[in-house]
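Missing here is one protein chain; the remaining ones are kept as they sit in the complex.
Chain lettering (A and B) follows the sequence in which the chains are written, and residue indices restart at 1 in each chain.
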Amino acid sequence: MLKKLTRSSLLVACAAAVTMLVPAQSALAATELTVYTAVEAEDLARYAETFNQDHPDIEIKWVRDSTGIVTAKLLAEKNNPQADVIWGLAATSLLLMKSEGMLEPYKPKGVEKLDKKFVDKGAVPTWVGMDAWVASVCYNTVEAAKHGLEPPKTWRDLLKPMYKGHLIMPNPNSSGTGFLDVSSWLQMFGKKSGGWEFMDRLHKNIARYTHSGSKPCKLAAAGEIPIGISFAFRGAKSKAQGAPLEIIVPAEGVGWDMEATAIVAGTSKLEAARTLVDWSITRKANEMYNTGYAVVAMPGVAKPVEHFPPNLLEKMIDNDFEWAANNRKAILAEWLKRYDSKSEAK
Amino acid sequence: MNQASPIELPAAPLADAPLIKPKTSKDDRIMVGFILMISLYLLITLAFPLYAMLSKSFSTFSFDLTNFEFQVNSGDGWSAAVSADSLNRELGKYTADDLATSSDGRLGVTDFFPDFSFRSPTLYRIRQIQLDSSFLFGSERVADTEWHEYGSNDFRRVVIRPSSSTGLANYRSYFSTPALFRSIENSLLIAAISTIITVSLAFGFAYALNRSTMRFKGIFRLIAMIPILVPSLLPGIALVYLFGNQGMIRGLLFGESIYGPIGIVMGSVFFTFPHALIIITTALGISDARLYEAAIALRASRWKTFWTVTIPSARYGLISAAFVVFNLVITDFGLPKVIGGQYNMLAVDIYKQVIGQQNFEMGAVVSVVLLIPALFAFSIDRFVQKKQVASVSARSVPYEPKPHRQFDWICLGYCSAVAIFIVGLIAVCQYAALIKFWPYNLSLGLSNYNFEVMDGGGWDSYWNSIQLAFYTAIVGTLVVFTGSYMVEKINGFATTRSAFQFLAMMPMAIPGMVLGLAYIFFFNDPANPLNSIYATMGILVICTVTHFYTVSHLTAVTALKQMDREFEAVAASLKQPFHRLFSRVTVPVCLPSILDISIYLFVNAMTTVSAVIFLYSPDTTLASVAVLNMDDAGDVAPAAAMGMMIFYTNVIARLLHLFITRKVVRTTQAWRKL
Partner (left out) sequence: MTESIAPAAQTPRVYLRIDRLTKKFGAFVALDRVSLEVFEGEFICFLGPSGCGKTTFLRAIAGLDIQTSGSVEQDGLDISALPPAERDFGIVFQSYALFPNLTSERNIAFGLENQKLGKAKITARVAELLELVGLPEQGDKYPAQLSGGQQQRIALARALATSPGLLLLDEPLSALDAKVRGHLRHEMKLLQRRLGVTTVMVTHDQEEALTMADRIVVMNQGVIEQVGTPTEIYREPDTLFVADFIGEMNQVKGRVESETSVSIGDIRLASRPHKLAQGASAVVAIRPEDIIPHGAGARSAGTTETMADTGNTLDMQIENMEFLGSFWRVSLWHPGFGDDRLRADMSINAMRRLSIEEGSSIQVELPADRLWVFASESR
């Protein structure tokens, strides 16, 4: 009887010890990083999983939203940052944060292997790029045929009267993609006047402006409009879903932005954050980005992605992010003045 | 005469006796404690955030040119330091208005040097005099007071950043930007048109329900309430499927685009219809049958009776309905966002300013602008409702409609048309949610319910929404009912009570967007000790409770006003603490109203978008916001699917509420049936 009792109480004690130890151990092991991101929802789990293959001790807590919201959130939290790392946010947004002194400069291991375009130009970079996010035109062949349209080859083709009312693009005031289009046209066609003249004429053909950058392509995919100015990634996805889409890369060149990574200044988990950023520029990471994006930061990694237009990389303009960031306010104000105030007067 | 003779009065002249300082009872102290707590709650969740927002709108940014100095070296040594301000004066380049900017403002420095060329060998130096601003070299922030030297090619990469102060500059800039203030006009116009249409439609519907003997009244009543159960942006999605460029019946628009005013108005009519209907039905229901008997006796025609009796006696209801609808439309955000196209509305402007341009100050300005018509509509509504209460006489005899074949058929036809509109939109949403790939693959399936691969937070957001609705219903009912009990039943403390009443009325006048934005400003301030609730379910619950406080409060107050005023006195005379009365009598008697408040909060928490759009966090994504975000990202069918999930959940919640109410009525309200 006594024996039985001791044995069972011993068992209980052991069990208690084990249950108390196990969570304590795992709690010690895992550092939880709060990572703000605008990466597509469906990719997030895969990204974290791949990262954890190499670093099981760091747990990623994603905060995902569209670019605008994540940016607004980060800026709103400026005095009280909640994020440790930003992984997968437009470089334009990161530049904004950089100029607010919100990012922790860090030179990740192996950064020299990346295409220079994809690295912040500061002495110690504050951000590093992941992949490019390239503007293109989503063209719904079925709807276009209904209206007797021909596929455009260049941006300037879109000015033709036949496209009137058949074009849709994101509003640069609410969408990063929209701004990317506008700033690229200004850089390609002339910052002072040429770009604006192009947009003046384009505006006449635009059916409406959307708030979201991916929406024009989805609308084109749904046949809601024949032509949507959006970005290639979105188009490729819709095409994969069976939409009668063609992704056109205009001959003059296309604007682009990149998804990039940065450490938020003041994070209490600097070590883990650095580990994550180091990993985010590895070959493995770049291969991971390549499943969705045709252009990634590490040269030579990218394999062609299905449904992506093949000539994307060479059509990417030499985007001056700094110029775009420093002139963003003025450009948006000008755009607003020219197109938004009279937008309902058709 | 005997001992019962008049007693001796104390000798005149009567001096005043000493003043009495009433001893407060334990109950009084507890109740004051409660009322202070709940006042504090409203202060923290309403007054302080709004104040934070207001002050944000006055927080201005401008380039302080006097704070920057330059030196130039064209090969012959450094020139004397000269401030940007004096350079600007010489050149006459920027006026004070030009120098007003936003927090993100940047100003190139080369403009101060007319002969600047980035190819020249000239060297430049720049420094700040004081530390209250900064400049950028490229995107590198420089915030010291040292001299920094740049070659001309680098110098063009230098931009100066604004310093902050307070003032009216944001408002000036708002009203000098046509694209922005144009929205005021748009918002007012859309709200006015929607109001006229909705109130007319709802009046017809209510008239048919009240004054005809048509069949299916019960079904019509149920159908008319459907829009309350879905987010306001859901009709927008349905309209796209109906009237969009691939729409099923787009021909009916004769080439007009649904994206814009037409879409907003149609959607607004849909989602405001039940609100107007409830008010107008009540107004018609209290009409006095005796007036109609008099009209018949006077041989007045039906038409004349309508204009001389029906309309005047329902006028307060009509006015009240009009202002409620107006307020709902002008403050709604989801619908214009989904279907508004470029047609700018104030509520969407807030979103564009904050999310699109991260210009919080301008967002705050638009919020303040939006507050004005909302407050105006709200105060008129309150005023009118007070009048209406006074005009109902206790002697009124309810009107009993008599059968009238032709009229009943017209009513049935009319109500059916409205019902088809409502059910049609919902059915279209459900259909859209089940179609695999509109319009190219019309086979049905559940692929659109695979929310995990879409924006918006996946199925989690659906469960989060249910959680939010549940907590909101519980916490809200508790706070609201306790608060209204204290304010109704406490003695004295007139100032505190009227201040509380005022606070409790305010949320109705505050657009959800404005509240949400105000919450960011207030709760995300690291100096705020309540900062820790930021980005939690807690803040969503608080925000939602506050957003829907007024109607709940009014429901509770109405219920409490029906309680005998002397219950508290009786309980005190019986030496029973107020909480015993509260739990034994007040709560059981008010239970039906309490249940009404909780279902109201639940349903609204499920559908609200505007208040929580700025506040949800990755762990607390919400179904209603997911609808918006999925639609925004172009995943329109999944958005419709999620919208329908909200609808079904609310239907189930409603049925559950009905069931519980029945049960509760049977067990605790037996006395009512007698």
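By definition in this document, a contact is a pair of C-beta atoms (placed from the backbone, for glycine too) under 8 Å apart; a residue touches a chain by one contact, two chains touch by 3 or more.
Remember, predicted model here, so these are calculated numbers, not experimental data.
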Chains still shown that are in contact with the chain withheld from the display: B
Contact residue for the chain not shown (choose from B:290, B:304 or B:584): B:584
Hidden partner interface residues of chain B, rising order: 1-7, 9-10, 14-28, 491, 564-567, 569-577, 580, 584-585, 588-589, 668-672, 674
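Throughout what follows, only the chains that are shown with their structure count from here on.
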Chain A and chain B, separation of their C-alpha mean positions in angstrom: 32
Residue ranges of chain A in contact with chain B within the complex: 40-42, 61-66, 68-69, 71-72, 75-77, 79-80, 82, 95-96, 98-101, 120-122, 142-143, 171, 173-175, 207-209, 211-212, 214-219, 221-225, 234, 241-244, 322, 325-329, 332-333, 336-337, 340-341, 343-344
Contact footprint of chain A on chain B as seen in their complex: 101-102, 104-106, 108, 136, 138-141, 143, 157, 159, 161, 177-180, 182, 186, 240, 244-246, 257, 259-261, 337, 341-344, 351-352, 354-358, 360, 437-441, 452-458, 520, 524-526, 531, 534-535, 617-618, 629, 632-636
